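Handing you a structure now.
One protein chain omitted, others in place.
When the chains are written out, they are named A, B and C in that same order, and each has its own residue count from 1.
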C-alpha cells in the first residue's frame, strides 16, 4: 500500500509490527497492551498476530516492567515496553538510571530495549498525563532518547530504536498521534538515531526544536515569512540523546541567530544544554543571544485557559523570533 | 562554644539539633538514623535527645519515607528525612516529582519537608554511592534544591530548609563531611535559600560553582593568581533551585568571562541552564563563551584512576580558566 | 499473627454494626449512594454535551463500597479517595457543585482548574485528593496517620487502592511502613475484577487480595462490597481497631466495575454476560432498597422523596456550575511555591500583569475557596 497516508500512531504500530515480524526476539510488555491494544491503541492487533508470549499484559508495575525488560535484554531479547502514559516512567527512574543505563558500562551487559509511551501536552491531560520527562534522561549517560515529530520519523526511529544495542527511550507525542500523517517510504525504512532533520530551510534565523513544537515552529516560520519577510530555518532534533551537534552548529553558522523551543518546562530543560553547546562551539558565530521559548516552570494545569498559558504557543515563537531578528 | 571550629558534618547535626529543640513539629525519618546515628553519623545523639517518636528508623522504603513525610507535612509537621546515600532518591523520583512537588499547586497542600543525604564523589564510592542527582530536581517546579560547600552554610541552610514552607532537597557533600571546618556565627544562624555567596572576589574572570568543586575552584583561583597573575572571582551558588540570577548576572557583568564548574555529568547538568540564563540576560557583557568544566558523561567508576579521570579536577579548572582568560 | 477472617459472615460473631445504625443514618446511606449515582449520570449527560473537560470515570455498581466505608469514619478522620470513590468524598462533605465545577475545569472549582475530575481534597473536611500515579496515596496516608499517632490524636486514616494498584511498589512500601509503625490506617482494596482491561488473574497470583494481610502482618478481612451494611460493618471494625491502637487493617471489598475504565472505553474485553449479571443480581442500590423496604419497613415514598431531593440538588448544582467562570489564564502563575507566591510570566507573554494576584493560602487544606483568599 505504498503511497497511502497513515497517522503518526499508525506509523509507530507499523514499525512495531514489522520489527516483530522481522526478529523473533522482539516482544512487548505493558499495561493493557494485549487484547485492549493499549490506552491509545498503539499495539492494537499485535496480540492477535503474535500471541500472548510476545504481547504481554503486565501488572501495574513500572519498576518490574522496566527491570524485566533489562533482564530479557541481557539474554538477547529485544523488549519494547509501554508506559501507559510516559508520566509513569518516573516510577521506574531508579531502574532506568541506575540499573539499565549503567549495565553495559559496569557489567558489560547489554540492555537492547525500548521504553515507549504517550507523552506531551496540549490535550487537557492535566499534570500527570501531559509530561515531557526527557530532561532527566538526557542527563543520564547510557540512555538514548528520541522524540519524533513526523509520522515518517516515528516509524523509522522506532525501527532504529528496536535495533539499537542500547536502551532507547521513545517518546511519542500524543497530540500528534492522530493529527499528523505521512506517507511511509517504501522498504525497510529506518531513520538513524542521532541525526537531526531540517524541517524547513532558512537563512535569517534558526529555530531548534522537536516533537509537537516542530509544528508550531513551522507555523511560526510561515507567518514570519508572510508577515515579516523573514527566512526561518527549522531544525527538528528527532534524537535528544545523543544530540546532533553537527546539525546544530551548522544551522548556527548559517543563520547566526538561534531560538530553541521546547514544550518541557524551562529550567533544566534541554534548551539549556543546547545553548551551552552552541555557546562553547559557535560563540563567534552568534549575532544575538540564544533565546528560549518553553513552558513556564509550573506543573501543567488542566483547564484549557491555564494549559494554554503555561505551554509555549505559536504566537510566542513568532514574538521571540521577531525580537531575535531585530537584535 | 562560640569560636570552636566544627566540621561540615557537625554543622549539619547542630542545625538539626537546634531545629528539633526549637520546633516540636520537626522530626526525622530514615534508615538507621536512630541508635546507629546514620551511615555517616549525621544524626548521632538525636535519638537519645529526642526519643523514638521524633527520630524514626524506617524500613528500606524510600518511596514510603518520602510519601510519609509529605503526608505529615500536610498535617503541619516538618519532617526531615534522610536518604542513606542520596543515590537512592531515584527510588522516590515519582513521589518527589509527581506528588510532593505539585501538592501545593494542584491541591493547596503544603509539604514543608527536607530530604537530605550524603552526595557526591571523590571518595571511591562507585556508581551508586557518589551521585549528584540535582539536575533531575532542578528541572522540577515546586522543589527547592540546596547544596552547601562550607560548614557555615551547611548549618545555616539546613535551618532555612527546615523552616521553608516547601520541600527542600538538601544535598550534603560526603567528601566535605569531615574535611571542611568552620566557626559557626553566634545565635540563630540562618542562611537564606536562593542567595549565592562570593567565595572569592576577582575581576578577570568568574567561576560559578557549588559543593565540593567550590574548593577546587578556590585552589585553582589561588594557582591562577600566583602563576598567571589572574584575579578570579568564585561564586558559590549554595542554592541550585531557585538560582540566584542576580548574583550570577552581577559577576558576569563584572568580569565578562565565565566558567561554570560542576561535579555532575556534563550533558543536562545545571551548567547548561546557567549558560542559557547568562546568554539571555548578559549576552552583551560576554567577552568569551561561557565554558564548562564538569564530569565526563560516564557512570562514575570506582577505581581511583578512573574516578579521577571522570570527575573534574583542579587542573582542569586551571586549564579552562587560562583558555577563557586568553580568549 | 493477627487474626484473619475471610468474610464478615465468617467472623467471630461480632455484632452487625450496620444493624445498629438508626433509621436516619440508614436512610443516609441510601441518600449518598443515590446522590453518587445521579451525580455521575448527570456528568455523563454533560460529557455528551462536551462540557466535561477530559475523561469521565464512573463508579456504577460500586457505590456501596465507597459510601459504606466512608460512613464508618468520624468527622475528624481522613480518607484518601480514588477515582471510583466519589461516594466517599460526598459522605466526607464534598458537594455536587464542587464535583461538577471540577469536571468542567472552572476557575472557582476546588483546584481552580488545575487538576482533573475528582482529584481534590480538603483536610478540614477530611479527605485528601489522589494523584494519578497509582499507589502513591498509601505512603502519604501513612504519613498523615503517623501524625495522628505522634500527637496522640484520636483520629484514623483510610486509603483506597484498586486491585490493580496493589501491584505498585508504592502500595507495598506504604502499607508495610504503616504496619511496622503500628499506624491507625485502614487500607481498602477495591477488587472490582478489572484494572482497565486487565483481569485480576493477570494482576496477582494470590487466591485473594486479603491474603496480602498475612504477608504484612496486619488484620485482614474480605467483604461483599455491594452490601452497604456489610461494608460499613467491616470498615467500622477496622476503624475501631485503628482507633484502639491496634494498627493497620487490609480490607478487600468484592465488587465489580460495570462501566468501562472511563467513559470512552467500550469494555470490549469484559464478558457482557458478567456485566449484565452484576447489574441484574448485584446492584448495590437495588439490594439496599430491598433491605430498606423489606427489612426496615421503609415506605417507598420515603425513598422517592430522597430521589427527588437528590435530583433537585444535582439540578441546582448543575445550574450553578454551568454559570461559574472559567479560570483566568494568569491564575496559572500562582502558588507553585509559598515563596515566591507567583511565577513571573515569560517575557514573550506581553501584557501578562500579575502584580495583583496576591497569595494563596495553603496550610493543610486542599480546596480553593475564593472567600478565604487574598487573591483578587
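The working rule: a residue touches a chain if its C-beta (ideal position, glycine included) is under 8 Å from a C-beta of that chain, and two chains touch if they have at least 3 such contacts.
Bear in mind that the values here come from a model prediction, so they are computed numbers and not experimental data.
Chemist: Which of A:35, A:77, A:225 or A:319 sits in contact with the chain that's absent?
Modeler: Final answer for the missing-chain contact: A:77.
Chemist: Among B:139, B:173, B:216 or B:266, choose the residue that contacts the chain missing from this document, as touch is defined above.
Modeler: B:266
Chemist: Considering the whole complex, which of C:95, C:204, C:267 or C:324 touches the chain not shown?
Modeler: Touches the omitted chain: C:204.
Chemist: Could you tell me which of B:186, B:226 or B:305 touches the chain that is not displayed?
Modeler: Considering all chains, including the one not shown, the answer is B:305.
Chemist: What residue numbers in subunit C mark contact with the hidden partner chain?
Modeler: Looking at subunit C, the ones touching the missing chain are residues 1, 167-173, 176-177, 179-180, 182, 201-207, 211-218, 247-248.
Chemist: Determine and list the subunit A residues touching the chain excluded from the picture.
Modeler: 27, 53-54, 56, 58-59, 61-77, 79, 94-95, 98-99, 102, 104-110, 141-142, 144, 164-166
Chemist: Please output the residues of subunit B touching the missing chain, sorted low to high.
Modeler: Within subunit B, the residues that touch the unshown chain are 31-32, 34-36, 39, 57-61, 63-64, 84-85, 87-88, 90-91, 124-129, 266, 293-294, 296-299, 301-306, 308-310, 316, 319-320, 323.
Operating definition for what follows: only the chains that are shown with their structure count from here on.
Chemist: Report back the single chain whose CA centre is most distant from the CA centre of subunit A.
Modeler: Result for the farthest chain: C.
Chemist: Hey, how far is the Cα centre of subunit A from the one of subunit B, in Å?
Modeler: 31
Chemist: Could you grab the centroid distance between subunit A and subunit C? Build each centroid from C-alpha atoms only and quote it in angstrom.
Modeler: A distance of 36 Å separates the two centres.
Chemist: Let me have the rounded angstrom distance from the C-alpha centre of subunit B over to the C-alpha centre of subunit C, please.
Modeler: 39
Chemist: Give me the residues of subunit B that touch two or more other chains.
Modeler: Answer for subunit B, listing residues that touch two or more other chains: 94, 98, 102, 105-106, 141-142.
Chemist: Would you mind listing the residues of subunit C that make contact with two or more other chains?
Modeler: As it turns out, subunit C has residues touching two or more other chains at 114-115, 119, 131-133, 169-170, 336, 343.
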